[in-house]
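Notes follow the structure.
Rest of the complex left out; these chains stay put.
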Amino acid sequence: GTSNSSSSQYKVSLLVSTMNNPFFVDLRDGAQAEADKVGVDLLVSDAQNDSATQQNQAQNAVSQGAQAVIINPVDSDAATAAVAPLISSNIPVIAVDRAVTDTTVTSYIASDNVQGGQLDADALAKAIGESGKIVILEGTPGAASTRDRGQGFKDEIAKYPNIQIAAEQTANFDRSEALDVTTNMMQSNSDIKAIYAENDEMALGAIQALGSKAGTDVLIFGFDGTDDGLKAVQAGTIYATVAQQPKVLGQKAVDAALAAIKGESVEADQSIDVKLVTKDNVAQYLSSDSSTSSDSSSSSTSTSTE
Amino acid sequence: MSIATEHKARVATAGNGGNGGSHGNGIGTGGGRHGGAGGSGGAAGNHRFLAAVARFVSRNGALVGLVILCIVLAFATPAFLTANNILNVGIQCATVAILAFGQTFVIVAAGIDLSVGAVAAFSSMIMAITGASMGWNPWLTILAGLLTGAAMGTLSGIANAFLRLPSFIATLAMMSVARGLTLVVSNGRPVSTSSLVNFFGSTVGHIPMPIVTMVVMGVVASIILNLTSIGRSMYAVGGNMEAARLSGISVHKTQIVVFMLSGLFAAVAGLVIAGRLHSAQPQAADGYEMDAIASVVIGGASLAGGKGKISGTFVGAILLAVIRNGLNILNVSSFWQEVVIGLVIAFAVSVDTVRRKVDAH
Amino acid sequence: MTHLSLVGVSKIFGNSKVVDNVSVTVEPGKVHVLLGENGAGKSTVIKMMSGIYQPDGGHIEIDGETVTIPNVDAARKYGIAVIHQELAMVPELSIMENLFLGDLPRRAGFVDRRAMRRKAEDALKIIGLDEDVTRPMGELGVARQQMVEIAKALMQDASILILDEPTAALTRRECEQLFRIIDDLRAKNVGMVYISHHLDEIARVGDIVTVLRDGKYVDTVPATAPEDQLVRLMVGRNIENQYPREAQKPGRTLLGVAHLTRAGVIDDVSFEVHAGEVVGLAGLVGAGRTETLRAIFGVDPYDSGTVEVDGHRLPRHAIARTIAAGVGLVPEDRRTQGLILGASIADNLGLATMLPTSRAGFVDRAGQRRAEKATADQLHIRMTGIDQETGSLSGGNQQKVVFGKWSMSKVKVLLLDEPTRGVDVGARVEIYELINAITANGGAVLMASSDLPEVLGMSDRVLVMSNGRISGEMPAAEATQEKVMALAVSHMDEEVDG
C-alpha cells in the first residue's frame, strides 16, 4: 500500500541494479513492505544492470530530495564514484547485496556470494561422493555476482581432487538460455554428475533441459532461493540452493536508512548469512518466501539477524 | 553502408546487372548462370537437378557459409553430427526462426521491428496469466495471447503508417511498452503455464513441437509472401513505395498488415518459449529482436527493403543456432565465445559475397 | 466511352501556383497533346486526372458529372490508365509482377502465377518486346523498362490512357511501334493525353494540342499546326535553329578508344574523338552505347582494349582517375545515377567539383556556392533557389542539373548519354549552346542519343553501333536517318546468315 507513503516525512531512494530477475524484485518488495510499515516514502530506481545509469540515478536521487540512499550496486567498483558525491554532501548511503569498493558507507547489508559458492561446492561434493564430472552454468560474464560465485565455488571444489569441471558456459543468468546451453553441454559430456548454476533461474532452465534426469542422474545446484527455486528443491529437481533472503536484505536496508536519517546509530556491517537449502530444510523457507504478502517476509527476520 | 546500399546499387545499374558495382543477387538469374557452369557433364535431367540445387544455393544467402561451418564442426567434434544434436539445433533455433519469419515481412517492406522479443514475452505472459490467475480455458488463453501479439503489431503499424513514425522509432517505443507491460502484469515474476501451452515446447514421441511449429509458421510465411497479393505488395512497397502507390497498392494497409503479422508471429514464438520453460518469463526473448533481424539479413534480405525470402531467413536462423550450439559443445570459454561468434558471423556472410563475386565473373 | 474534363483546375505547392486555372478535355478516340516547357505543369495536370494530386481549385468531370478521384485505385475504376514520366517500377520484382502491380491475377485467393505469366507474355508481344517475363525489372535498360510501363498501362483496357513522355527513352523503332498502338486505340475510341518534347511526333500522333506556360493555359490548336507556331506558343518566342551546332576545326586526339571489349556487351570498339569535335553515337536499344560510355568512364570494368585521354592511357575501372583526367559523364538515368534527389540543387551541381576544389580537406564553400549559382543561372533552371530539393524539380530541370554538374567542372571530354531526355525545345538549345562552348574551348564531346535528329543535327561525325560493335561511321553532313538505321540493324542480317 502506498497510502501512507505520500504523507510520510522521510524520503529514501533505493537504487536497484536490475529488476530483470525475481531476486531483486524480492529485494524491492521487502524494502517496500518495510517502508510502508515504518512510514518511509521509498523512491525505487532500476539501473538495468548498467553502472553509468546507476550513477545517473544516484544524481537524480539528490534532485528528488532523498534523505538517504540505498544502493544495490551494479558493480562494486563503479559504485564508488556514484556514491562519492552523496557521501560528501552527508547523505547516508546504505549498500545492500553488494559492497561499494573502498568506501565507508553508513551500513553494508549483504549476503556473501563467495561464501555461497563455497556452500554449494561442499554440498555438491558430498552429494556426488567427492568424485565425478560436473559442469558450471555461469552468470553474465563480467557481472560481480558471476565472479564471486564462480570464485567461491571453484576455490572450494579444487579441494576435491577427484571432481573435474568438464565444462563452463555462460547462460547469462537466464532461464531459457540455460535450457539451450545445458542441452548442448550434455551433448558433449554425457557422464555429468552435477550442475552448478550460478542462480536459480539457470538451474530451472537446466532442469527443463534434463527432463527426467534432473535430480536423479544429474544433481542440480542453484543459488538465490527464489520462489520457483525453492519449489524445485522441494520437488527434488534442484538438490540444493543457497538462500539469500532478498526480502530480508531489503527490509534491513530500509531500517538502516531510517535510523541513519533520524541520527540513530546504525550497525556498519550487517552480514545476512547465506544458508544452504536442501529438501530437509526447505519447508521453513517456503512457508515464508513463497507467499508474496509483505508481513510474512518480516517474520523470517529471525532466521537471519545476528 | 549497406542498410540501403544494395537497393541503390541495383537500381542504379539497371541495364547492366552483372557489372562490378552491383552485388545484388539477381532474382532468378544466379541459378541460370550457375546451371550453365555445371552443365558440361551428365544427362539433361541431372543437369536440371544440379541447376535447381545451384539456384537454391544462390538464392539462399549464407547457405554456403552454413554448410562450411557444419563441416568444420563435424570434424571438430563427434558430438555435433548426431541425430540428437541436430534435433537440438532445430529446437534451439525455433524461437528465433519464428520471430525472424515475422521480421521478414517487415524487412521486405523496408521496415524494421525491434519489438518482437518484447511482444513475444508479453503475449506469452498473457497466455500464462489468463490461465493461472484467471482460469480461462487453455485454448482461449492461447488465442488471447495470439490476439495480443497481433494487436501490438497493429499498433506499431498504425504508428508507422498514420503517425508517420519511422518504424525504428515506432517499434522501439513498442518494445519498451510491451516489456514494461509484461513486468507490470507479472509483477516481475515468472508465471507457470498450462499443459496445453507446455505442449508446444515439448517433444511428443520423437517429434519436437517447437520444430513442428517452426516449420508450420515457415510454410505459412512463405505462402503469404509468395502467393498472396498482400505478400507481393510487401515487396512492392519495400522495393519502391511510390511505384506501389502509383499502381494502386494501399501502402498504409500493407504497412499495417506487415506489423500485425510480425506481432502474430512473435506471439507464436512466445508460445514456444513459454512451452519450453513451462512458464512465462518476464524477461523472455530479451534481445531476440537482434537475432531475428540478423537472421533475415544473413539470409540475404536488405534493410533497404524489397528483398528477402523465408528460406534465406531460415538459413540465417539455423546459422546462428549452429554457431551457439557448436561453441557450447566445444566448450569455448564464455569470454572467447563472443569473439568467436562475431568472427564466424562475419565469415559466414562474407563467404556469400565472395561466392557471388566469383559467380559474377 | 468516357469523356474526361478538367475544369479550371489549379494546384499550389508551397507558395507557388504550379497549375493555374487550366481546362483540358479528353474525348473518346482523340489524342490530346499537352505541350509546354519544362516545369510548365503538364505532369501536375495529368496527376490530377489520375488520382495522385487533388486540385486546389476547379473540378473534374467525367461524362458530364463532377467527380473527385481520391486515389489511383479510383482512377483505375473510372477506366483511367497512366504511363508516368518517371518510371513507376519495382526493380526487385519480375517484369510480369510489375505489369500486374496492384492487381495480380488470383485464383482461390492466391496469386495465379501461371495466368500471370501467360497474360504478361501476351502483353509484351503487343508492344513487341522480347524479354523473359520472369526477369527482374531492375536488370533492364531504361528503354525496355519504359516499354514495360507502356505494356502495363495498355493491359488495363482503359477508356482513357495518359502518356507522359513515353518516348523520351525510346529509339525510333520502338516509337513507331507505340504510334501504331496509339492508332489502334484511337480506332477503338480510347481517349488519350499525350505529352512529349519531340515536336515532330505531335502531328504524327495528336489530334489537338493544348499549350501551357508557367502553369497557365495558353491556347488550343490543331495538331497539324506548324512546329514553329507550337514553339512560339510554348516559349513565347521563336527559336531560329533547333540544332545550332557551330563546328570547329578538329584538333588533336582527345579521346582515343582502341579495341574496347567486354564479353557479351561490347566487342572490339575503336574510335577517336578530337578536340573541338562532337561525335554522335547512334544505335538501337541494347546496341551497347551506354555500355561503351560506362566502360570509358571507368564505371564498369572491361576485358581488353585501351582508353586514352589526351595521349595518356586511363586505368581500367577507376572513375576518380578518369574525372581527374578531365572526363565527365552525363548518365542515362538521371534519377538513379545522376542526382541525389534528396539533396539541394546546389549540392548536386557541386558534386563533381567538391573534391578537386577542396583545400586541406575543407570544402571551398564560398567558391562552390558562387559557381553553383552561376551555373544554375546559366542553365535557366526553373527553381525557387539553389537550395531547393532537386527531387521537386520538373524532369527537364533535373536533367539540366546533371548537365550543370559537368559544365561546372570544365571538362576536356564530355560523355553524354541521352543528354536531352525530357528536356524542352528551348532548354535543349541552351544545352546545345553549352556543348558548343565546350568544343569552342578545345574540348571534345561524345554523345549517345536515341533522338536521331539530335544526333544528326548536333554531331560533326556519327558512329553507329549495332550488337556491341561499331557498324559504321560517317560525317554528319552525309548522314541521314535512313542510312543510320540501316547500319543500326545490320547485325540482324548477320544473325540470319550465321
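Note that the chains take the letters A, B and C in the order they are written out, and that residue 1 is the start of every chain.
Simple rule for what comes next: a contact is a pair of C-beta atoms (placed from the backbone, for glycine too) under 8 Å apart; a residue touches a chain by one contact, two chains touch by 3 or more.
Computed from a predicted model, the values in this text were never measured in an experiment.
> What is the full stoichiometry, given one copy per chain type is shown?
Counting every chain copy in the structure file gives A x1, B x2, C x1.
Note that only the chains that are shown with their structure count from here on.
> Common contacts of chain B and chain C?
none
> Hey, which chain is the most central one here, using CA centres?
That would be B.
> Need the most distant chain from chain A, centre defined as the mean of C-alpha atoms.
Between chain A and the rest, the longest centre separation is with C.
> Need the CA-centroid distance for the pair chain A / chain C, whole Å please.
For chain A versus chain C, the centre distance works out to 71 Å.
> Centroid from C-alpha atoms only, then distance chain A to chain B, rounded to Å. What do you get?
36
> Within the complex, which stretch of chain B touches chain C?
So the residues of chain B touching chain C come out as 7-8, 10-17, 19-21, 24, 26-29, 223, 226-229, 232-233, 235-236, 238-240, 242-250, 306-307.
> So in the complex, which bits of chain C are touching chain B?
52, 71-73, 76, 82, 84, 87-94, 97, 101-104, 106, 109-111, 134-136, 138-142, 144-145, 265, 290-291, 294, 299-301, 317, 332-333, 336-337
> Can you tell me which positions in chain B touch chain A when the two form their complex?
Touch list, chain B to chain A: 77, 79, 82, 84-85, 88, 91-92, 95, 183, 187-190, 273, 276-279, 281-286, 324-325, 328-331, 333-335, 337-338.
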